[in-house]
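One chain of protein is taken out of this complex; the other chains stay put.
So, subunit A:
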Amino acid sequence: MTCSLGSYAQSAEDKGLAIAKERKLRDSGWGDSTGEMSMILRNAQGDEVERKMRLKSLEITNDGDKALTIFDQPLDVKGTAFLSFSHAIEPDDQWMYLPKLSKVKRIRSRNKSGPFMGSEFAFEDMSSFEIEKYTFKYLRDATFDGQASFVLEQVPTDNDSGYSKQIIWVDKQHYRLLKAEFYDRKDSLLKELVNYEFTLYLDKYWRPMRTEMFNEQNGKSTELVIHQINFNTGLSDNDFNQGTLKNVR
């Protein structure tokens, strides 16, 4: 009796971790990518505003990815660039280039929970998925949008995370993240993310062309639309340092 209960409890964590590892594995080896995307911010009233940006990403083995975001719209922040080195455990390194000042400013902030560009996506939502950032627990099987899925609970290991836990739906066939529920530090449901229009790249990597993040507490939402993605464009470490921020185009 005790032995079987122990086995069951152990298998929930082990199974959760195994699924997370498989998910990570299937999205490994993509190298580098560039993309054009928009963020459409909506308030509870239905007003909306659009932000346009370009994104360059570099996959780093054994650590988080590097990302360079270049803002194109609104116009008065055009040319502003945001450089982020994700880390599995340590706080991310972040810099911003302000073209009006012609200066690179380091953002020395421990927070992960802040909103990215005023949107409903937090910094931690935008940085790369790393196994070490969470503990995992398999909850159950479920069907989401007609797709057989695993439902997992993942708990951030970083105290500066804005979340107490996330409930995620991962489809069984391709191990893509279909849906996520984010719970705030009061254990209240805060946000809900749903990915749409998955597209296959390089016969291996799935990317959602559209993502919606809905804030359940204040009625605001953000839609992330990817207009274009290109893989293996020849980016390297040299494209992701403070010096090159000044020369981004």
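Here is the rule we go by: a contact is a pair of C-beta atoms (placed from the backbone, for glycine too) under 8 Å apart; a residue touches a chain by one contact, two chains touch by 3 or more; residues count from 1.
Criterion: contacts and distances are computed from a predicted model.
Trainee: Which of the following is the UniProt-recorded protein name of the chain this complex doesn't show: "Malonate decarboxylase beta subunit", "NADH-quinone oxidoreductase subunit M", "Acyl carrier protein" or "SSD domain-containing protein"?
Mentor: Going by its UniProt entry, the chain not pictured is "SSD domain-containing protein".
Trainee: Could you list which residues of subunit A touch the chain missing from the display?
Mentor: Within subunit A, the residues that touch the unshown chain are 41, 43-45, 47-49, 71, 74-77, 80, 82, 94, 96, 98-101, 103, 105-111, 113-118, 122-123, 160, 162, 184-186, 188, 217-218.
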